[in-house]
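Only a single protein chain was left out; the remaining protein chains are all shown in position.
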Amino acid sequence: MAVLGAGRMGQTHIRNLAAIADVHVVVVADPDLAAATRGRQIARADRVVTDPHEAILDRGVEAVVIVTPTSTHAELIEAAVEAGKAVWSEKPIALDLAETARVVDVIGRTGQPVQLGFMRRFDPGYAAARARIEAGDLGRIEQFRALSRDTFPPSVDFLRHAGGIFLDMAVHDLDLARFLVGEVREVRAWASVLADPRFAEANDFDTAMTVLHFENGALGVVETARHSAWGYDIRTEVAGADGKVVVEAAQKTPVTFSRRFAFEGDHFQSFPDRFEAAFRLEMEAFIAAIRDGHEPTPGPGDALETLRLALACKRSQAEDRVVRLAEVTM
Amino acid sequence: MAVLGAGRMGQTHIRNLAAIADVHVVVVADPDLAAATRGRQIARADRVVTDPHEAILDRGVEAVVIVTPTSTHAELIEAAVEAGKAVWSEKPIALDLAETARVVDVIGRTGQPVQLGFMRRFDPGYAAARARIEAGDLGRIEQFRALSRDTFPPSVDFLRHAGGIFLDMAVHDLDLARFLVGEVREVRAWASVLADPRFAEANDFDTAMTVLHFENGALGVVETARHSAWGYDIRTEVAGADGKVVVEAAQKTPVTFSRRFAFEGDHFQSFPDRFEAAFRLEMEAFIAAIRDGHEPTPGPGDALETLRLALACKRSQAEDRVVRLAEVTM
Amino acid sequence: MAVLGAGRMGQTHIRNLAAIADVHVVVVADPDLAAATRGRQIARADRVVTDPHEAILDRGVEAVVIVTPTSTHAELIEAAVEAGKAVWSEKPIALDLAETARVVDVIGRTGQPVQLGFMRRFDPGYAAARARIEAGDLGRIEQFRALSRDTFPPSVDFLRHAGGIFLDMAVHDLDLARFLVGEVREVRAWASVLADPRFAEANDFDTAMTVLHFENGALGVVETARHSAWGYDIRTEVAGADGKVVVEAAQKTPVTFSRRFAFEGDHFQSFPDRFEAAFRLEMEAFIAAIRDGHEPTPGPGDALETLRLALACKRSQAEDRVVRLAEVTM
Partner (left out) sequence: MAVLGAGRMGQTHIRNLAAIADVHVVVVADPDLAAATRGRQIARADRVVTDPHEAILDRGVEAVVIVTPTSTHAELIEAAVEAGKAVWSEKPIALDLAETARVVDVIGRTGQPVQLGFMRRFDPGYAAARARIEAGDLGRIEQFRALSRDTFPPSVDFLRHAGGIFLDMAVHDLDLARFLVGEVREVRAWASVLADPRFAEANDFDTAMTVLHFENGALGVVETARHSAWGYDIRTEVAGADGKVVVEAAQKTPVTFSRRFAFEGDHFQSFPDRFEAAFRLEMEAFIAAIRDGHEPTPGPGDALETLRLALACKRSQAEDRVVRLAEVTM
């Protein structure tokens, strides 16, 4: 394997790769050589490079893991599949529909297996919810609700290139909506700056609310906020004619403390602790898929459809109107 | 006291009145004499009548509790306050804004204390949430979310006169929105028939989704469904800059059963068990208010404003557009 | 009905009686006339007396509710059944086995229905646990565990006449052990003064631990403490070959507050809030039994057997050895 990008998330993925039997990280690429070296130490990799293309072209490399800045994903995915390598990449492929579609075409032409980092699908809670839904235990789906509150707001610099609250953050819940309920017909979105004026500086919002009308008739709502004073607040509900699933990990440490007529427990801090298992499981699933010759999932088609959905939300907010998914074309 | 209406809810209120010291139910009025008689037995009342006006005018009666069909509330409230009696009445005063405003004027002119049956405000969970918010523990409010799923859908006959899902059912959550967060500036509502075609027959809906924009900038959503296969599903969340409250009674009986690698507990069935304490406490608060000479709450003004909000939702759904509260006038 | 004793618990029972249809409290007896008068107001009773025997002998009284000090129970129960009245009495009948047996004999001779105030059996949690066990859902019972921590330690004066931690406090869990699992063959008990030296002054203990060997082979433990800084802490577990039930009401108010990476909820304060429903339901069950001509339960036999069990615990602690129940005779 080659790992491109050895920042915080890169090191998480390297650590997870290191724990999978018979996976060998040949090379770690990062313009920051100190970061690359830390990654090599974790994975006992053979070497480090600063140029990701050099890592991609390494003859010993069968698969490439891309954890670089968003703006480089499209180019690196293309380079890797053109070089005949399997690819796991952080989402998104790109923030632009046309560019994403072009990359998806290239992937399709090369026939290389590509998996995108919508890691929540691998969280045991979401996987179990999906299994219940697929088994028919909920009956016809009527309602979807996803709340996400990130704990720590990103920097203004990051925000300027992140694509905005719908493409950068709500996209995880939009992917879950498609994963758990199905495709969306139209959306209506609102957004505000309530918590921190720096979001306005970056032409972004810190709080958003999106209503989803699914093709199967279900109604959904996605609540998104960029900060949380009480911890990482992620809750998803799917209700149907016969039953309901709620995915929420409300307590982090399995200890409760009682005093003065009250009890207390702790919340998860942020995605690294809440989705620790999901990050591990998505990488195991990718390795298993390329070993067994199965198509990995979520794949390029999911990336494209979820991006279209996020762009519909962004347009709905900007134009203050309902937007049909069919309107969102290249 | 006189109690007008001795159906199921009437008997609940009679039982709660009977447990308050020094409250004496003088007369129970119901066109169904058998129901009235059951009510008299519970309260050890002096007599039963079929005509509610006869009960109102009874000289021994200081306060009137109105639990009659919705269409009679306005007339009976007016008659009672004109007769110099304090009034507790099930909500709504009326389904029409002009009629409601007229009754509110009459109440104001007579100066009689009037309390309306928005019982959730007396549930210890909502009361504690409100106390946290008023104490400033949440900081600036950013998000409001209310989910309500009734367990058993009402009959088509009932639906034909109930005013629709927004006025009949969502109104409880709209009242909570005002109670916990404040006044609403504009709304956007959708509704569907997903669960049961009989709602279409009654020109009503079984599933609705309403987005609220509060005057203080907070974003809210109200999810409403007329049936639930898993029990009475009521959950309310208010999130602010510094903290969050969640009101939900997820388990009814304090016993958990474990077998085959799983645990289970039971849900509440419907409003009589979930809000048993609220029904008792709202009546105690009414009695305390009229004894102490305090103005009871929620009063006629709340009834008027919450009706205006529900009408805005109804109009938004019907006209498929955002509706400002300021548009909803008589 | 006559109610003997109008202290705090007496008023709870009077309030619950007042809410049962067609029950009329004729007379409230208490040496403290002010307390009796408050009780009369709650129940709209006809009159108050200071002498309990006068109340028992009132011709209008069919049933007597005894909420007087423990030392008077035996005498008043005997007087009431001899006068042909049904009896509900707070536990215990007496703190002495011989006296209890004598009263049980008198009750048996008169044939009057008598119910004792082991109210936990009427808590919906314990009732549901018992139903699971009787349905065979747990299979053969293997383990029983009961924890009880009272919130507020009683006064030294009370303690001097209460019979000690086993007879006064652990007795509730010993009754549950018999109710949920069955009869006990032998016990081993320890007790200490850990929290408050005043317990030593009263020749009592504030912390106790009792191991139970049931006749059906199950092992049990009862943990008892006289104070709790975090609220009323009551938890009962029964585990069997196939399943397990846990009875615990860990949260009082249905609201959770989150801030600074933690959530918190409140505990119950003490028995009046935790067992509010049980106090109401035990009185309803008593009235239903005497109306329908069924034998009320728990009855005198339960009082006798649970006392024998508590005395075995007390003797085990005192003599620092295992005590077989068969040893505890008059």
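Every chain is named by a letter (A, B and C) in the order it is written, and numbering of its residues begins at 1.
Definition applied: contacts are C-beta pairs under 8 Å (C-beta built on N, C-alpha and C of every residue); 3 or more make two chains touch, one makes a residue touch a chain.
Because the structure is a prediction, the values reported are computed rather than measured.
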Option from C:T37, C:S192 or C:T297 whose C-beta touches the chain left out: C:S192
From the list A:S71, A:S155 or A:T253, which touches the chain that is not on show? A:T253
The one of A:H53, A:R102 or A:R132 in touch with the missing chain is A:R132
Touching the hidden chain, out of B:G10, B:G39 or B:G231, is B:G231
Touching the absent chain when the full complex is considered, from C:R8, C:R109 or C:R140: C:R140
For chain A, which residues lie in contact with the unshown chain of the complex? 15-16, 18-19, 21-22, 24, 38, 41-42, 44, 123-126, 128-129, 132, 137, 242-250, 252-259, 266
In the complete complex, which positions of chain B touch the hidden chain? 229-231, 233, 250-251, 258-267, 269
Could I get the residues of chain C that touch the absent chain, sorted low to high? 139-140, 142-143, 145, 147, 149, 188, 190, 192, 194-195, 207-209, 211, 213, 217-221, 223, 225, 228-230, 233, 237, 239, 241-244, 320, 322
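The rule is simple: only the chains that are shown with their structure count from here on.
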Outermost chain relative to chain C, judged by CA means, is A
Can you give the whole-Å distance between the Cα centres of chain A and chain C? 56
Centre to centre, by mean C-alpha position, how many angstrom separate chain A and chain B? 42
Overlap residues in chain A, where contacts from two or more other chains coincide: 229-230, 233
